[in-house]
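Note that one protein chain is taken out, while the other chains of the complex remain in position.
As written, the chain order gives the labels A, B and C, with residue 1 at the start of each chain.
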């Protein structure tokens, strides 16, 4: 690499420096917009004791489900971890700690982490378990919870396209948590469907400016669908 | 108006309900990306006692400079209010209160206001006048100031293009404070260069989704330049 | 007679106004989309990052990059916009969504709601539900009035872990349309053929019944 060319050509290089006990953010909502190859590589590396920050925990045998199989996660921070039998087992046996966080609070904690905001107040979760042990405060007649921000040693992000300098665009609802996570990793690694030359993306419509990105790798994606729902067509009906 | 058609055809309609003593946000950085026609209309309406939230205060005779001339602003919240002689006079005579706010804190306070975050911690301004009278706190060895968010009765926004449903795109650095302000107005009025049909803007590259926008008006813009700087060409050199 | 799931959805749909931005939860709330009155325009928000959710795709238009908050493949309508989860919850938390409809296990007369966790059963997580109930001014809860053993879910105080405290104002069950105010449920409408006494019998909470209670029109 020299100058602003952030492209790497192997997953080994993409995750160089990734070790046990790190905190790692993983983009995606369900199986939509997850960095499949980077998840696979962490699984191959076998790093354990990980704190994983991700809205979901994959499904059995795919996505973060693979990290669960190999017992790589010691603490999971997410908003919805269902659809995974192994998850239940690890949770109940105490092999894995789970910190359930409301989805909007999770998104905002990650954005805040990337933006240098160490904590913020939100009404979400006031009066619920989520507020247990947290500072609360009444502001102009409403009650709020103080939420600290989140950052990570590595952020594993999935984008649609990147230019060589790390400017990113996402596609449809595969965007989800990816842009915030890109800002909150000490090392942000982005797996993309297509790498283009600098200047090929319109500077007016960049979702994530390259300043947040350290490494880019071109992946190939299965894009598994969790809930395949189809409108009945006339022929079928 | 019916359904999601938010287009109005007169400035009277665009600012219906705008009264004395309101809080109003005005987009723009310097004279770049300001809603010229909406500013003019507030000037014409003559509303006074306004709390104006804007990064700058225009120049003598243009932009918010016109509100100053007519003594419409009682409190100005901004980060840089120079380049305006009248401003100095109103400040020193006490006719206008000025709350100077660091530019990044201002941007974040407005974003927070639109996003339902009532307050956040930032390192910006710690140990300076800006922190006077505000709560401060050490978090993980660093000192921070608690900043409350900002909202407004009206947000006056300038965008490049809008579709009839209020989806917005901005152009180059004329974006600046406009997207955050669009989220923080009880009534957000957007003045644009071009109104297109719903569906004409690519849903993947909308800067401001229509949910934040109440009214849209097509304006015509002078786009005055404050610091016209030109590279010496060979012929000139 | 008690309302069907579809009739509950129909009654909720009557509360929608032209030009509303609406977030519909999973279950009965999803059905509301089928009963939006003719000629009325509504934009559905899906909290994973879509404003303007459309119907399910065909085999030809299915796209793994386009799903809703229930992880189902969907489409987008004309004038839709995609955005990040942070932007999506800025909309929700900031009160920009006009109406939120969601289900519940229990609701109480303080306006608190329990909808995400039953201790002893597997905890799947709250997803966006806590943000939705904290962010919306205008929430309608759809639920059954009592469980299959006849135990009321319209309570003085929720027994399950809360999703949100003091945030719910309107509840529609298969028996009744109720408003929560001043620390009590107020009966506004009853399901066709259902008596006030029947509703009272299945309501553990304080229930205010003033004057004649009209039947719902569904």
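The definition used in the following text is that contacts are C-beta pairs under 8 Å (C-beta built on N, C-alpha and C of every residue); 3 or more make two chains touch, one makes a residue touch a chain.
Fair warning: this is a prediction, and the values are worked out from it, not measured in the lab.
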Among the chains in view, which touch the chain not shown?
-> A, B
Sort through A:67, A:154, A:170 or A:212 and give me the one touching the missing partner chain.
-> A:212
Which of A:38, A:52, A:123 or A:165 touches the chain that is not shown?
-> A:165
Quickly run down the residues of chain A that touch the omitted chain.
-> 1-4, 111, 113-117, 163-165, 167, 183, 198-199, 203-204, 206, 209-212
Hidden partner chain, residues of chain B it touches | 29-33, 55, 78-83, 88, 91, 98, 100, 102-108, 110-111, 122-130, 143, 160, 170-180, 207, 223-231, 233
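Note that only the chains that are shown with their structure count from here on.
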Could you tell me which two chains share the largest number of C-beta contact pairs?
-> A-C
Farthest CA centroid from chain C: chain B
In angstrom, rounded to a whole number, how far apart do the mean CA points of chain A and chain C lie?
-> 29
Length of the line joining the C-alpha centres of chain A and chain B, rounded to whole Å | 33
Find every residue in chain A that makes contact with two or more other chains and list them.
-> 108, 122-123, 170-172
Which residues does chain C have that touch at least 2 chains other than itself?
-> 76, 82-83, 89, 92-93, 135
